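Partial complex: the chains shown occupy the same locations as in the complete assembly.
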Amino acid sequence: MNFCSDNTAGAHPKVLEALVAHNAGAAMPYGNDELTQRVEKRIAEIFERDCAVFLVGTGTAANVLSLAALTPPWGVVYCHPGSHINCDECGAPEFFTGGAKLMPIAGADGKIAAADLDGAITGAGVVHHAQPASISLTQATEAGTVYTEGEIGAIADVARRHRLGLHVDGARFANALVSLNCRPADITWRAGVDILSFGATKNGAVAAEAVVVFDREKAATLGYRRKRGGQLWSKMRFISAQFDAYLKDDLWLANARHANATAKTLGQGLAGVPGARIEHPVQANEIFVTLPEPVIRGLEQDGFKFYRWVEGGQLLRLVTSFNTEPAHVEAFLASARRHAARGTQAAQ
Amino acid sequence: MNFCSDNTAGAHPKVLEALVAHNAGAAMPYGNDELTQRVEKRIAEIFERDCAVFLVGTGTAANVLSLAALTPPWGVVYCHPGSHINCDECGAPEFFTGGAKLMPIAGADGKIAAADLDGAITGAGVVHHAQPASISLTQATEAGTVYTEGEIGAIADVARRHRLGLHVDGARFANALVSLNCRPADITWRAGVDILSFGATKNGAVAAEAVVVFDREKAATLGYRRKRGGQLWSKMRFISAQFDAYLKDDLWLANARHANATAKTLGQGLAGVPGARIEHPVQANEIFVTLPEPVIRGLEQDGFKFYRWVEGGQLLRLVTSFNTEPAHVEAFLASARRHAARGTQAAQ
Amino acid sequence: MNFCSDNTAGAHPKVLEALVAHNAGAAMPYGNDELTQRVEKRIAEIFERDCAVFLVGTGTAANVLSLAALTPPWGVVYCHPGSHINCDECGAPEFFTGGAKLMPIAGADGKIAAADLDGAITGAGVVHHAQPASISLTQATEAGTVYTEGEIGAIADVARRHRLGLHVDGARFANALVSLNCRPADITWRAGVDILSFGATKNGAVAAEAVVVFDREKAATLGYRRKRGGQLWSKMRFISAQFDAYLKDDLWLANARHANATAKTLGQGLAGVPGARIEHPVQANEIFVTLPEPVIRGLEQDGFKFYRWVEGGQLLRLVTSFNTEPAHVEAFLASARRHAARGTQAAQ
């Protein structure tokens, strides 16, 4: 009954089966095997466009390699203050870019508004200032919301006007995609995205992320960057095998739909709990909810695990995953209601 | 019939089974799970010493994180010219250290001699020069040989005298260990080694390496470095599960013994092939052999895969692994003998 | 009649004379000359404490070398949003620290308040977050104000509690010092400052800055950093000669008093101009004043040079220097009054 994160879940059984299935025989290392090449093509098909694909082992790596491909050491990366690259990478973006500056652009529900971004871009061509270079959006956002195709397009317009690269951190890309019920291309290159961190780990893989570069010219340095970044697996077939299973028969979409659906149930249920306040629209697999302290303590005592978003605060983040059991959601809601009811009685 | 590298092999079935076995249930991410903590302790037991352990996904990462912990940006890393860190990491050591300088110390059979190292260390305390900081040995070496306990101790003496850190790239540590038939501690901390890249990938894992720091003080920065280096897996249990199986019932030693034994058979067989010259003692799982060009072509035509060590040259590197089939070794030797015999006839 | 910056002024004649005076004869390079050693001692005397001194050529270099000595690549530097290191160094702090993160702490009149700083420091010891490492104050500030001894002490308390290094960007240190009428030690090490960028360039030198490290242990890496940062002059005597003249007979204090006094006159005069608003207390040699657009245009037409603080805006920054002529100040005020009067008449 763990709602801490989608990375507390294990991997989908089919992903593990694929590791076993592709274990037989010799395979050339470092991605020079047939399976890897097949997976790279499959990803291109899914995005309906020729693209350069770089498989890596972690989301941090996918993000910072992407940013490094778009941002010189003296560049500025515009991002949401709450974005993973800004808060939770221990300076990995600065490290991989060689010293770029992350410039936070605040915005409601974890999203950057195009107009705010536009207003924040200054200093181009002036040697005293770090240079506007790239934008990084998170899709689904760290607030559990989703950028629409139109919102991304508006930001891409700003990017184009200022000649900035546009990156999307898609650690939860599948969750956003099924939420929007559109095609992968619609919210990536067709909307103006240059590079996508296409995450699989949180949605059922072991450790598998892909840097998908929609314009091959922007990929020129990435082979070298991946290698010297320590991300070129010798037994690359084992990342590829994960993606092979992940993408086969739309497993990735099914996984995301399950996670989103359980999140929806959980969010809707919590909205009806006395004293609860849902902080952001529940559009993917995360719920941000403020609860009365006694309810939080009650849930903890009942064995549920989750994070208080700020230490000691009453704002909780609850995350569902591809294998969250509906029964656990129901149990969580029941517990919350029970403790809320007690609080109400006590207050009377 | 692939002798290109030990990374063309897949993973040992028991390693894959462990992934499945540890998949059940929720586990806290980023190494905060019980299995990871158990594996870290198990590694400490094997080395008979309290030590700090950092699990990562690639050998490149293990090496360069280790070097970064021992070397400031203005430091010098002394290493063999043929070492992986010097030749095959696309500048990863320079990247992770923030600009250190690799200073190659030549030596026979892939090894650095203590006296040569001692003579090469200059410039300490003089601001004009990059500063002597660390030594990196490869064990087993890139020439398929093995440093003895005494050789490592002699180098450690030099290190101590000059206050340098001592790192061992143990991508093939198991192969060296069983070759020397000693205890892990004997050729690491007891001999004066500070940090070991303890590799499992080449010897039967999927993607699993451990940075083992024998002096906890030298580990102070590594948690941050691993995270910002993109190597802190969210689902860390899946590296830990590999190590769990790898170390259980001495699987790692059995794997290495198999690889070494097949290498020995292959090396001894080749030594008897007319026109063949074994270039380095075969002490681990690699054979460096020079063969007549017609023999090489014949082997290629018979479907054997291997690398010419220099493009177009006649020096071959042959690598065996934990699952190299003895029948393949026999077939290789038979093919080599057959083609060599033809050459001898043709010359008569 | 240039009020753009104190760096539009040339050097004080005595500084240039010193270059000539110390030109004779051979001198050992890279700071191994007697003059440099004498100057380093003189600086220690002025600060009433043994300290390590590193002479460099630019203020950017002094600041970023200082920050690098106090901040690991994964560190956070807390600074004012308007600070030079945050806005005007094209990412130099990120470059020299190897990727540290600048975290702006807003505050009135260009100053950081200790309580705000305290509240912003989070994440220590958690590998996901960049690590609190150092604080950088600007003295005098970029708003032309001055931190009192007490304000610095309060910030130093926060620093000590969180184990952060405390740096002061003293490009205009002399201006702050004479404004406070205290001893150099009072607002540096006695108040808890670890490293001072002790600027001379803006206050009458050609190109001369000193990194003054009050605790020699914190200076251990700076010799190497200065060299590889391209700041170790071969003919170091020529920075030293500047400091020799700068510090002799309190020239530096006289220069700063002149600049501050003319600024005060200018500020007081402007305060009486109809429509003018002084934005920050004038405590050093900068005036921030908002003026009616016609007044600004009139001043420009009369040949005065200055910066609009934001392009197209009516907030001006006026800077005086060691050689600002009182007549120019009077002329500026007369022009402003004249144009303001016209505006008043026109409005009537």
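For reference, chains read A, B and C in written order, and residue numbers begin at 1 within each chain.
Just so it is clear, a residue touches a chain if its C-beta (ideal position, glycine included) is under 8 Å from a C-beta of that chain, and two chains touch if they have at least 3 such contacts.
A quick note: this is a predicted structure, and the numbers were derived from the prediction, not measured.
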{"item": "Oligomeric copy total, full assembly; chains in place: 3", "value": "4"}
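Going forward, only the chains that are shown with their structure count from here on.
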{"item": "Chain whose averaged C-alpha position falls nearest the assembly-wide average", "value": "A"}
{"item": "Same or different residue numbers at the chain A/chain C copy interface, by half rule", "value": "same"}
{"item": "Between chain A and its twin chain B, rotation from the CA superposition, multiple of 5 degrees", "value": "180"}
{"item": "Highest C-beta pair count, chain pair", "value": "A-B"}
{"item": "Rounded Å distance between chain B and chain C, as computed from the means of their C-alpha atoms", "value": "52"}
{"item": "Intercentroid distance (Cα basis), chain B paired with chain A, Å", "value": "34"}
{"item": "Approximate Å spacing (C-alpha centroids) for the pair chain A, chain C", "value": "42"}
{"item": "In chain B, residues with contacts to at least two other chains", "value": "224, 227-228, 232"}
{"item": "Chain C residues within the chain A interface of the complex", "value": "73-75, 87-91, 94-95, 98-102, 127-131"}
{"item": "Interface residues, chain A side, partner chain B - complex", "value": "2, 4-5, 7-11, 13, 16, 19-20, 22-29, 56-61, 64-65, 89-92, 95-96, 201-202, 206-207, 224, 227-235, 237-238, 305"}
{"item": "In the complex, chain C residues that touch chain B", "value": "30, 72-74, 98-99, 127-128, 131, 221, 223-228, 232"}
